[in-house]
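For this view, one protein chain was removed and the others were kept in their places.
By written order: A and B. Residues from 1 in each chain.
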Amino acid sequence: MTQKRAFAAFVASILAVALVAGCGGAKKEAAPAAGSSDKADAPKEIKIAFFNPLSGSNADAGKQDLDGVKLAIEDVNNAGGIKALGGAKLSLVVTDTTSDPKDAVSVVERTLSTEKVVAGIGPGFSNITLSIIPLLEKNRIPILVNAISDDITKQGYKYVFQGTPKGSMFGQTQVEFLGYLNKEFNLGLKNVAIVYENSAYGESTSKGSMDIAKNAGLNVVLYQSYPAGFTDASSLVTAIKNAKADVLFPVSYTNDAKLIINTMKQFNISPLVIGGGAGFLWPTIGKEMGDAVNGLISVGSWNWDSKNISSVPELAAATKRFEDKYGYFMTEHAGPEYAYVRMVAEAMEKTASADPTKIRDYLAATEFGGTTFGGFFQPGKAKFDDKGWNASVHPVMIQWQGGKPRTIYPAADATAKVELSIKK
Amino acid sequence: MLARYGKLGVVAVLLAAAASVPLFTDQQYLLNVLTMIFLFSALGIAWNFIGGYAAQLSLGHAVFLAIGAYTTIILFTRYHVTPLVGMFVGAVLAVAASVIIGYPCFRLRGPYFTLSTIAFGEILRILLLHYGNFTGGANGLNIPYRGEQPWNLQFDSKASYYWIMLAVLVLFYVLGKVITTSRIGMYLQAIRDDQDAAESLGVKTGNVKLTALMISAGLTGLLGAIYACIIGFVDPGSVASTTMSTQIALVAIVGGVGTLGGPIVGAAVVTGLTEVTNAWLGATRTGTSLTLYGALLMIIVLTRPAGLISLVDLIKWPKKSEKPTEPATEVTSR
Partner (left out) sequence: MMVQSIINGLMIGGIYALVAVGLTLIFGVMGIVNFAQGELLMVGMFLTYLLNQWLGLGIYPLFFVVTPLCFLIGYGIFRGLINRVIGKPDIYQILLTLGLSIFLINGAIMIWGPDYHSIPNTIKQAAWNFGGFSIPVARVIAFCVAAAMVWALNIVINKTEMGRAMRATAESREIATLLGINPRRTFAIAFAIGIALAGAAGLLMSPLFYVYPHVGQLFSNTAFVVVVLGGMGDVYGAMIGGLLIGIVEALSSVYLAMDLAQLGVFVIFILVLFLRPNGLFGRRTA
């Protein structure tokens, strides 16, 4: 009879999976959260977990995050490790969360069960972040993320830290920048079109932009979401052309950004493009467009050459090391991840402990800045508020010049001037 | 004696073994994997009511899962309705959706039916994305962790979810047995073998198929609610996608379409495969687990279309014998 066999096969399969899963790290953790390694038995190796999608649709950004983290670990170890803990070296537990939130839960669960990590770094994507942060909260391991959704710090969690600007701030910065341009260059641009892809990133950053624009006296002639990964930007661009927009605020990842830009050229329209970050900032579009990328403007959550970085030799040196090692400039995904690792290292130095809760307390209480890597975040300092958000951070505007994005606004962070002449 | 009580006895022992696993380990990861296996087994059993017994290959079951999951989360996080109630609301809505979907789709056969289920799946996904104010759009909806709340199906340890899911699986299995041996089960069998012949014999195939779909949808909706509680997060891309629908169908197909034990084996194999490849190769060779899925599917179709559970048939089991002198014969049918 089938039932008997079914259950036999069933139990056999369970045992098989148990064996396999067990083999992957059979350390029976008493309570992974309470991992306490005091100075009394200083560890030789301290593990930090890296959580990001390295497969699926978000993999290209995930790789940027990974590169940032790897370099940070190298830098800390090359400088002697955590001296307060006897020179303990950092090591990385790389966890590919996949781009699917439910698989992410399983994968993160696995890492937390089988490895004793003191902190988690990443992810850069809101939906993955939201699905895994409950696990870190439950296990009392601090996690620092560079996803931008506002919801991340609305959960009331104590162990979650977001160092990057919130999505809702991007629209504000774009509009302010336009106002600044209008004033500086006497442009009188009033008609704006806001288009965004219906991904988590697109929705987060464009929410409220319409009201912000209207309040700034701009005329929103088009406000459209479009399906992420669409095959044809013609309809969108036709709508933009029809609306006679002078300025375009697009929010897209790489593929769509390319499509939109090329299609606008085909349709012979050239509104001033003030990109919404993501695809407009990453190396792929630079490679794709070659010299034609110069002049492209976008908002970004972070940039490698903001004044707070270029004016501090230790910080600038880190960005240079990154570029030398990986062959591309330190992106808005890589930078914050790098900084997070350094900040965790600092926490362990200052508290002389690798206890996750003590690390968390240090992160929550400290005002980072100056020459330490908390100063990576513009405007040169970082302090996490009681909800876990770095309240002093704000987005910056960049413009591609000489094949790299340069910070052009706000003035306090700018290291390059806007060049409108190269806009074609 | 083994022959008389054996069957039930073996099942009981195995069940007890499964139930006691959390008592021997508190490795959350292992418990999570097993819970997901149980969940997908149950999903496969639910899918089989329409995909296996009625032989209508649905690649749109994520619709029902999503309806169950979203309903539960929305009722819980926005209106503070406990998931224990929300799950039934979700199930009812899923059943309602199945009527809307079934009615036009059942006019179609074979690949047309499958294509139409895909279309409905995509329609729901697009709607979930579009009406973001209500559904959270691409950002999805999540259940914030607020500690242990058993009455809301929120638990700290995966062990609780493990037992709940095991119990649900057993329930579904029993339900499946009841239905397949009932009259409607026979009608489904007739339709699977030859729909036109069944029709000519007086079986109201339309009604029977629709009933099967409604059962399948309601059960899947319930599971959607449980999924929402276990994972704590939904977004259109993960619960309402064709990928999810394919995973549900895959479990049943790999295990054995139209059998009760099949989905269990299928879920164990498919989930086991995913976990193994993610664990060993995840950070280095991405895409491996899915490539293996694809290969597995093709291999199963070409070599063992009855599914992996048919392999179990090849094992010689001691038969319950009325005539003790009869030699054990190799079983040839499921």
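Everything that follows uses one rule, which is that contacts are C-beta pairs under 8 Å (C-beta built on N, C-alpha and C of every residue); 3 or more make two chains touch, one makes a residue touch a chain.
A quick note: this is a predicted structure, and the numbers were derived from the prediction, not measured.
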item	value
Contact with the hidden chain (one of B:Gln28, B:Ser41 or B:Thr288)	B:Thr288
Sole contact to the chain not displayed, among A:Lys154, A:Lys265, A:Lys325 or A:Lys417	A:Lys265
Selected from B:Ala12, B:Val85, B:Val99 or B:Leu115 as touching the chain missing from the view	B:Leu115
Chain A residues that touch the omitted chain in the full complex	55-57, 59-60, 198, 224-227, 229-232, 234-236, 238-239, 241-242, 254-255, 258-259, 262-263, 265-268, 284, 288
Sites on chain B contacted by the missing partner chain, in the whole complex	55, 57, 104, 107-112, 114-116, 118-120, 122-123, 126-127, 129-130, 246, 253, 257, 285-288, 290-291, 293-298, 300-302, 305
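Keep in mind that, in the parts below, only the chains that are shown with their structure count from here on.
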item	value
Chain centre separation in whole Å, for chain B relative to chain A (CA means)	36
Interfacial residue positions of chain B with respect to chain A in the complex	6-7, 10-11, 14-15, 17-18, 21, 25-30, 32-34, 36-37, 41, 126, 129-130, 132, 137-140, 142-146, 156, 158, 173, 177, 227, 231-235, 237-239, 243, 259-262, 264-265, 268-269, 271-272, 274-276, 278-280, 282-283, 286-287, 309, 312-313, 315, 317, 334
Residues of chain A defined as touching chain B within the complex	1-11, 13-14, 16-18, 20-22, 24, 28-29, 54-56, 59, 94-96, 98, 100-103, 105-107, 109-110, 112-114, 126-127, 130-131, 134, 137-138, 149, 151, 155-157, 198-200, 202-204, 225, 227-228
